[in-house]
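The other protein chains are all here in position, but one chain of the complex has been omitted.
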Amino acid sequence: MKKLFDSCRMDDPQIGEEMYSWAQELFPLNRSLTGDGNRKTLQFIQKIVPALRIWSVKSGTRCCDWTVPEEWNVEEAYLIGPSGARVIDFHENNLHLLGYSEPIDKSLDLTELQDHLYSLEHQPNAIPYVTSYYKRRWGFCLSHNQRKKLKKGLYRAVIKSRKERGVLNYGEIIIPGKTKKEIFLSTYICHPSMANDQITGIVVLTALARWINKCKKHNHTFRIIWIPETIGAIVYLSKNLKQLKRNVVAGWQLACLGDSGNFSYLPSREGNTQADLISLISLKESVKKYKTWSFLKRGSDERQWCYPGVDLPVCSVMRSKYNTYKEYHTSLDNLKYIKAAAIQESYRIYKNMIGVADENIAYKTTTIGEPQLGRHNLYPTLQKKEMASSVEEILNILSFCDGNNSAVSIANKTKTPIHKCINTLKKLRAARVIE
Amino acid sequence: MKKLFDSCRMDDPQIGEEMYSWAQELFPLNRSLTGDGNRKTLQFIQKIVPALRIWSVKSGTRCCDWTVPEEWNVEEAYLIGPSGARVIDFHENNLHLLGYSEPIDKSLDLTELQDHLYSLEHQPNAIPYVTSYYKRRWGFCLSHNQRKKLKKGLYRAVIKSRKERGVLNYGEIIIPGKTKKEIFLSTYICHPSMANDQITGIVVLTALARWINKCKKHNHTFRIIWIPETIGAIVYLSKNLKQLKRNVVAGWQLACLGDSGNFSYLPSREGNTQADLISLISLKESVKKYKTWSFLKRGSDERQWCYPGVDLPVCSVMRSKYNTYKEYHTSLDNLKYIKAAAIQESYRIYKNMIGVADENIAYKTTTIGEPQLGRHNLYPTLQKKEMASSVEEILNILSFCDGNNSAVSIANKTKTPIHKCINTLKKLRAARVIE
Partner (left out) sequence: MKKLFDSCRMDDPQIGEEMYSWAQELFPLNRSLTGDGNRKTLQFIQKIVPALRIWSVKSGTRCCDWTVPEEWNVEEAYLIGPSGARVIDFHENNLHLLGYSEPIDKSLDLTELQDHLYSLEHQPNAIPYVTSYYKRRWGFCLSHNQRKKLKKGLYRAVIKSRKERGVLNYGEIIIPGKTKKEIFLSTYICHPSMANDQITGIVVLTALARWINKCKKHNHTFRIIWIPETIGAIVYLSKNLKQLKRNVVAGWQLACLGDSGNFSYLPSREGNTQADLISLISLKESVKKYKTWSFLKRGSDERQWCYPGVDLPVCSVMRSKYNTYKEYHTSLDNLKYIKAAAIQESYRIYKNMIGVADENIAYKTTTIGEPQLGRHNLYPTLQKKEMASSVEEILNILSFCDGNNSAVSIANKTKTPIHKCINTLKKLRAARVIE
C-alpha cells in the first residue's frame, strides 16, 4: 500500500510475463463493436480489477450523429469447397469472417464468391482485418496465397451470425483521489484476434488500473475506460462530456504497446496540454529514442477526445504506431509479434507518466524574496566560494513557483530531472515556503 | 453569372491582351494628384465598369494634417534651344515636365537653365520622373545624354500650366455581398506615362472589378478604389475610416503587376492579417518562387492603410516591387517593359486570392465527437487496413473547425491545398456537421 508517486518508479520484474499470460487468454476472443467477445473481455479484466463496472447501452440508442448498432454474435462461419472440405473456418481464426457479416447459407460458384472474399495482394500470407459495420454485407477474409489456390467449382458459404437488438458494452473504473480533478486513461476493445493493435492496450491498462487501485495516496481521481473504438467513445462522451471537460487535467489513449519498435508520441491537437508536457519529459528521461508524430496522423480515440468542443487534454504514447508496421490489421499481428519485455517497458513508462501527472501541480512561493533556506536545513551554514549545485537547484525551482508553472514546466525551465524536481517541491512544501 | 469562388480559378486566356490594350490607351494621359488626366483615366475605367462612381474633393479641403492641393493642368510645355528648335516637348513625353510645375515663359541662358533641369547621371538614356507638389517650382526632366548635348546659348522655357482651385478626383465601386464585411482593393492613379508602376495596377484592378461585379454570389461586400497616392488615401481615410475599420476583413494594395519579374509579397505591419495568410498560401500554391519583403520597405498606400490607428488588414502582392528595378520612375518603365502574359498572370493570382478571401470563414463543429461520415456519404462503408487519405483529410479538416481557425489556417494546419479545403468545408457545411 504505497503512495502512488513513490511507487511509480518501482520495478516489478514479473509484470511483463503476467501481462503476456493475460494476452494469451484474451487473444482468441471475437471482439467487435458489440457482442459476447466484448463481454468476456470485460469480465476477464474484472477478475483482475474487481472494481470495474461493466456498462450496457441498448442498440438503437441515439448519440448525437450516431446510433448504437445492433449486437452481433457469431456461432460459426465456414466455407465448404468443391471437394466438400472446409476451406475457411471462423473457429480457426476469427479474422476469416468479415466483421459484422450478415448470416448466410448459400451455394455459389467461385466467380460469384470472389465478390465476398478479401485478401491482400502485397501481403500474400496475411489474413486482412476487414469490417462493414454500417452497411449490410457478408464475406470472408483470407490470405492471398490461399485465395489463389481456390479451385473452380461450387462453394457453400455458411455464416451463422445474429444481428439483433442487444447492447453495446464498455468497462469503467473510477478511483477517487484527494481532488475531483481527473487523470483519464482509455483503450479500445473492438478488435478480434490481433495482439499489438488490441491486446496490449487492454493488458497494460488493466495492470495500471490494478496498481493505481492498490496505491493508498494519490492526488487525482482516476477515470479508466475500456470501450469499443469510435462509437464507444461517442457513447461515452454523450454521457460524460460535461464532467470530463470540467475535471480531466491530463489523459492518455493507450494503443500498440507490445512490439519491439521505438516509442512514439502522438500529441493533442495543439500539442500543449499537461499530458503532452508529461509525455515529452518522461520519454526524454526514460528512453533513448522516440518518434514524434503529427496530430494529423492520429487514428484511435484521440480523434474523439481531441475533437473541437470536446478538447480533452489527451495524447498518446505508443510503441510502433498503428498503421505504420506491416503486420498491422492482419493475422500477422499475433502473439508472436508482441514481447513480454516490450509490454513491461510500456507499463513502466505509463506508470512513470501517471506518477508525474498525479504530482503535476502549480506551486506558489509564500515569502517576500527567498526564504532563509538554512532555517529549513536546505542551505549550507558555511558559505564558500561556490554555491553548491543542490542549493542552486533549489533556488531555481523556487524562482519558478509563481503559481503558473506546473512541476513539469518547472523541471523543463530549471533543467531538473522531473522526479528530482517533484521531490524538491515536496520538501519545499513541507517547509511551507511554497503552497 | 458564376459564383465568385467557383469562377476564381477559371482561365480567361484573352484577358492579358485585353488589359494590355487598355494599358495602351491609358498610358499617354498626364496623370498627377489632380487634373484632366486623372478624370480621363477614371472615365475610361467607368466605360468598362459602369458602376464606378467618380468623386470630387475641392482644393483647399483640410484632411487631418493635409490640405487638398490646387488642381494642376498643362496645355503645353516646351524648351526652345539656341537654334530656335524645340529641344524638349511635353507632348512627346509628359515625364519631360516636372510634376506640378508653375507656368513660365522665360528666356534664360544654359547656365541659369541648369537649375531647372533634372536628369540621371547613372541612367543616361532615361528621363526621370520628378515632382514638386507642395513647393512652387518649374522644371524639365530629360535624359542625361540629351542634357549633355545642350549647346550654350539662350533658351526659352514655356510652360502653359494652370494651378487653380479645382478638385481632386478618385473612383470607387462598392459591390454589396451577403454580409457587410468587406474585401478592400486599392490602387493609385497619380503617375503620368509609366507602365509597370502605374498602368498595370489600374488595368488589373479594373478587370477584377468587372469580374467581381459580374459574379452572382459572393459572401463579402467589395470596396474597390482608384485614388491619387498618399493625399488620395488620406482624403479617403478621412471620409471612410470608421466604416473601413469596422468592416474590412482583408485587403490588397495593387501595384507593379506587369513586368516579367518574380512575384513579391509585402506584408502588413505585423504580417498576421487574413490578407497576409491568404497571400502567402496563394503564392505558395500558385507560383514557383516569390520574394518576401520587409514591411519597412513599403512605399505605396500600404503606408496609409497600415498606419497606427488605421490598421487595416492590407498587404501587397506585386511582381518586381517599386524601387527595385532600374526602369522604375523613368521613361524606361514604358509599354515595352510590361507584357500581356505577365499582367494576365497577376490577374490570375489576384482572382485566386479574392476567391479564397471571400470563403475564408471560421467554422465550428456541431457534433459531440466526430459525425458519422458514412451517413453523409463521406466515409467508406468497408473498413480495410488503411484509412483512405480522403477520409483522413476530412477528419483532419473537421478537427480544426473549432470556431477560431479560418479556412486558410485550417488548410495550413492540415496541409491541404486551399481550394480543396474550402470545397471540403462547403460539403461538410451542407451535411450540417459544421456551421
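So that you can tell them apart, the chains are marked A and B in the order they are listed, and the count of residues begins at 1 in each.
Operating definition for what follows: a residue touches a chain if its C-beta (ideal position, glycine included) is under 8 Å from a C-beta of that chain, and two chains touch if they have at least 3 such contacts.
Note that this is a predicted model, so its numbers are computed, not measured.
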Residue of B:F44, B:W66 or B:W293 in touch with the missing chain, whole complex considered: B:W66
Touch with the omitted chain, as defined above, among B:L241, B:V287, B:A362 or B:V391: B:L241
Absent chain, residues of subunit A that touch it: 364-365, 367-372, 374-375, 381-387, 392, 395-396, 398-403, 414-415, 433
Positions on subunit B contacted by the hidden chain, ascending: 63-66, 99, 118, 120, 128-135, 137, 230, 233-234, 237-238, 241, 269, 295-296, 299, 303-304, 306-311, 323, 328-330
